[in-house]
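Missing here: one protein chain of the complex. Every other protein chain is in place.
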Amino acid sequence: MTHKAELNLQAWLDGELSVRAAAEVERLVAADPAARDLVAELRWTRQVLRAGEVERPVPESREFYWSKIERAIRAAEATAPAPRPSVWWRWMRLVVPIGAAAALAMFFTLPSLRVAPSVAEIENHLEDMGSFSFRSESEGMTVIWIASD
Amino acid sequence: MGSSKPKSKTLDLTSAPDEVLVGAAREGDMAAFEELVARHRDKVYARAFSILRKEEDALDLSQDAWVKAWQRLGQFQGDASFLTWMTRITINLSLDRLRRRQRLQAESIEQMDEEFGGVERHLPVVTPNPTEGLERAELRARIDQAMAQLTWAHRTVLILHELEGLEYKEVAKRMGCSTGTIMSRLFYARRRLAALLQELKAERSRDSQS
Partner (left out) sequence: MRLRNLPVFRGHALAGLVFLVALLFGPATPARAGDQELKLRAQLIWGTDEAKPKEAAYKDLEPDLRQKLGRIFKWKNYWQISEQRCGFKPGETKKLKMSAKCDLEVRHLDEATIEIKLFGEGKLTRTVRQSIRVLERGELTVLAGDDKDKHDDAWFVVITSTK
């Protein structure tokens, strides 16, 4: 059997041949036991591959895996150009500083209203080391992950 | 800086179908996107691993794929499932990474392909199927072991054609070569896989006898 004939056998099996070419291959398979054996091998190889694909779960927790994705999304968005502000937004730009100023005034004059932040505040002192943090509610854990770049 | 699992204000995330989550994510709902990640992360990671064969690389790449998906949600047409779309992004990124890192290996594969009808022609036909009667877990383990021994180009052609169900011309487009090359690679990869599974069967029976 030529190599071209072998590739045609494979293409026939994969449904990639025209009707005419397929009929030729069928004649070959009927007449040649070696062609039949090769078709059988190619066929079971395909079947075991489909049946035996390995399941491989992510070796990290949902929170840890997501935290890295979220961090990358936010970093990319921070560098993207800002959208044109809407009328609503321009109006809110007036309201928000007033609201924030009122809130701050109350925060400093009424200490009993100070609520503990649930997220740690982090300062980075080494530029060659990046870090990100995430909080797992289920485990009650805040993680600050430091990565040397 | 910190982040906990986000919550959507409008959706019951666990029961919403993928298309609804995609729609919400398109509108900027990060919680809906996180739910999509949680649902499909294992499959996306597994596909990246199947091509790259390194845990760290697959983790890193699968996360890049999710970031790309977020940025391109507007391009998702919904003519295939979200997972299929996501898997395509993962495969394309994996191939880009392999091309960059393994340029030399790619060249040697091209050379081998030029020897039209090479070593695979001399492999004896494996019959009967050496994985017949195996438990699913054992079958998966052996296939994984055999796939790990193939070159990246042969492994990838099998993944794209056999597992992702792409036609020859689609595989050729993604791998950046001709349909003829893909046919040769696929033929070699299938025959080599059969031979490797046969070897593994022989090894196991030798081990159990000794």
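As written, the chains take the letters A and B, and residue 1 is the first residue of each chain.
Heads up, the rule we're going with is that contacts are C-beta pairs under 8 Å (C-beta built on N, C-alpha and C of every residue); 3 or more make two chains touch, one makes a residue touch a chain.
Model, not experiment: these values are computed from the prediction.
Q: Against the chain that's been left off, what residues of chain A make contact? List them.
A: Within chain A, the residues that touch the unshown chain are 59-61, 63-64, 83, 85-86, 88-89, 92-93, 96, 99-100, 102-103, 106-107, 111-118, 120-126, 129, 131, 136, 138-148.
FYI, only the chains that are shown with their structure count from here on.
Q: Roughly how many whole angstrom separate the Cα centroids of chain A and chain B?
A: That pair's centroid distance is 14 Å.
Q: Contact residues on chain A for chain B in the complex?
A: Chain A residues touching chain B: 2-3, 6-7, 10-11, 14, 16, 34, 37-38, 40-42, 44-46, 48-60, 62-63, 65-73, 76, 119-122, 132-137, 142.
Q: Enumerate the contact residues on chain B facing chain A in the complex.
A: Residues 1-5, 30, 34, 37-38, 41-42, 45-46, 49-50, 55, 59, 62-64, 66-67, 70-71, 116-117, 121, 125-127, 129, 131, 136, 139-144, 158, 161-163, 167-168, 183-184, 186-187, 190-191, 193-194, 197 of chain B touch chain A in their complex.
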